[in-house]
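What follows is one structure encoded as structure tokens, with my remarks underneath.
Note that one protein chain of the assembly has been removed; the remaining protein chains are unaltered in position.
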Amino acid sequence: MANVALDPHAAIATTASGVGAALTTADGKPLARALARSQRRARRRAFLLVLPLLAFILVTFVIPIGQMLQRSFYNDGFSRNMPQVSAWFAATERGTDPDEAAWAALAADLTAAAEARTIGMVGTRINYDLSGARSLFTSTGRALRGGLEPPYREALLGINEGWDNPMLWSAMREASRPYTANFYLAALDRTRDEDGRIRQVDERQQVYVMLFMRTFWLSLLITGLTFLLGFPIAHLLATLPMRKSNLLMILVLLPFWTSLLVRTTSWMVLLQQQGVVNDILVWLGVIGHDQRLQMIYNQTGTIIAMTHILLPFMVLPLYSVMRTINPSYVRAARSLGATSWTAFRRVYFPQTLPGLGAGALLVFILAVGYYITPALVGGSSGQLISNMIAMHMTSTLNWSMAAALAALLLASVLVLYWLYDRLVGIDNLKLG
Amino acid sequence: MLDDRLGDAFVAFEHVQKSYDGQTLVVKDLNLSIGKGEFLTMLGPSGSGKTTCLMMLAGFETATHGEIRLAGRPINQVPPHKRGIGMVFQNYALFPHMTVGENLSFPLEVRGMGKSEREARIKRALDMVQMGAFANRRPAQLSGGQQQRIALARALVFDPELVLMDEPLGALDKQLREHMQFEIKHLHERLGITVVYVTHDQGEALTMSDRIAVFNDGRIQQLAPPAALYERPENSFVASFIGENNALPGVIEELEGDKALVRLDGGGVIDATPVNIRERGQRTTVSIRPERVEFKPEMMPPGAHTIEAKVLEVIYMGDILRARLAVAGSDNFVMKMRNTIGQTRLDPGQTIRIGWHPQDARALDPV
Partner (left out) sequence: MKTTLILSTALTGMAFAVSAQEVNVVSWGGAYEMSQVEAYNKPFTAETGIRVNMIAADNPATPLKAQVEAGNVTADVFDVEVSDAIRLCDEGALVEIDHASLPPAPDGTPAVDDFVEGALLDCAVANIVWGTVISFDTTRFPDGAQPQTAADFFDTETFPGKRGLPRNPKRTLYLALIADGVPAAEIYDVLGTDEGVERAFAKLDTIKSDVVWWEAGAQPVQLLADGEVTMTTVYNGRIFDAIVAENKPFAVIWDGQYMDMDMFVIPKDAPNMDAALQYLKFATDTQRLADQAKYIAYGPARKSSAALVGLYQDGVTEMAPHMPTSPEALENAVMDNPEFWADHDTELTERFNAWLASS
């Protein structure tokens, strides 16, 4: 299948065999088979040529992303290191009160985990669902090194009364199966109560859904702004004589050649309250010295800086499409009686749609995943969901949570891509 | 007939000049009147200013100086969409994102026409170019000839009185081009519209036009009906640009009324009709069409001067025989003979004497 898709001739061969099934070659062999044989060599060679790239993509892209995504629903930190109590959970119904067997299994597992130094992993896993549980495990683990005597319930409660918490047992039951939807629930500001029902988290802790909405809203806004700013520039570039448009193109591409951090920092210098723009406004008397505008370290900063950084991704596809639009189309429309606005709206603009679609898709998808710029200039109101992903990757080291957030982001981008395909058609896309 | 048209000039250029850079003129003092219902062709090499003139008429270029009038009304300040001129472009300029029907509907929609009337007109226009079944196709699904017809239908669908065509057949192959030439010509006759047609193909110009304006170097070199242009070119450029032509440089030896004797630079004296010659001794170029050259004395008028020619080669071309001769120092003198049963066969190396009717040889300005 793979090589059929890769080799255009293969598709033709299939059609040919369907049509000419009854035909034979001069010496009586079926024509279709002869054709397939004659093309097999070429097909194999074509496949071998793309093999390195295929392997490269597989190794560096598909597998890592797949494994990353797997973390979002698979975490065996508890089940692997606590086999006995996990078995007890598997054998009993949700809501069963822990009996002595459960306590014994727990004690045995905890002792083993403490010796194997895996108890931290177990605690970390439970802590994802129940804040504060980690220290319960690690401190119990330290106290356990001498071993435990039955009855285990009393023995464990003697070490820490927290072991009696029904929320803890509910969380352990959840974690006893390596497959879990809890990270996705958490990524949608949901959690499970002690009966396993899904409910919203405390209002003071709801953050992800709002950030997803904000990310999409801001990305949409930034896409719109790059369109408004980029369209006239692209048009100018496409209509100016080559020499002038090349110069202008350098100005458009300049941000590309500058380090992202330098660009972001220069926005700080320009936009901060003691910055250049405010200085000029004060000097001009537009605003008073104590009315300096807050244009950075908030949403405005994120929007301005990201619009600037992503502008070339809108301009370039638009430009390459506009370059190919013959000026005679607009002339034809004018000669047919259209005003210049009607000619633009009904004849020129529709022909730029492939470039616009490509540019908008590029900018939007890049904006959705951006994190350095919002982190530096976004203050508190300009943070995006990717900043949370980065935080979970590098600071809280909760990779499962990062993976769940990233998977949701990926899924929503794919949905948008699908929508785009349905509404505009992906074959209409022109990337340059 | 010509004068009638000049009387009620439908389109008029008056002292029109055009410069793009403020230093050179691409159109130099253009004066041209086009009558209503006329098929006028602007013919000339590329860069001669013909397309610029068309674009000024359409409104896409502004005249640097002078006035352009349409139906008596100055249109210099009228934007293109208010001129009501139909136009067919070199690359057809069919809107690729619209179907054929939508393309035709466009000029009607922008004129605020109702749906039923639009449909009727679109159908009529498509039928007119025999493309009635193609209304729902996209331009990309049509052949070059079909796109050409649609472009024509679109330029005509809103009933303009004037239609401009900018090398509309340039992209078609020879056979299709000739076929379309007739169709356009017939449409023009049937609809009674005025057509200004730009081409660099003289064959096309000769076939289709009522009058041809030959452009060169920003000026109209000659404005005349096809036959006059071919047979009575007024200067060397027109003579050499239209049709095949032999040019022989020389000096006027005798000048008497509409007859002149020219002493050729390569030796020999020949008859010619003086065209833009004022006095004896003036330098001139004598222009003679290959098919008007005779080598049999009985075909020449009595007393005609002849000169010696040596046959260099004879090419068989089916309907005609084409001989290349060495005449008066030139090795590129061409003579065409009809391929008839009694035609005398010439052989390379043979020496003959050639001559012609004096009115067929025109003494023009020196090249």
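Remarks
Lettered A and B in written order, each chain numbered from 1.
Methods note: contacts are C-beta pairs under 8 Å (C-beta built on N, C-alpha and C of every residue); 3 or more make two chains touch, one makes a residue touch a chain.
Every value quoted in this text rests on a predicted model; they were computed, and no experiment measured them.
Within the whole complex, touches from the chain that is not shown fall on A.
Between the chain not shown and the residues A:39, A:118 or A:165, the one that touches is A:118. Taking the complete complex into account, residues 59-60, 63-64, 67-68, 71, 116-121, 123-124, 127-128, 131-135, 138, 141, 201, 204-207, 210-211, 214, 268-269, 272-275, 297, 375-376, 379-381, 383, 388, 391, 393-398, 401 of subunit A touch the chain not shown.
Simple rule for what comes next: only the chains that are shown with their structure count from here on.
Remark: subunit B residues 58-60, 79-87, 89-91, 93-97, 106-107, 110-111, 154-155, 158, 164 touch subunit A in the complex. Interface of subunit A with subunit B (complex): residues 326, 328-329, 331-340, 342-343, 346-347, 350-351, 353.
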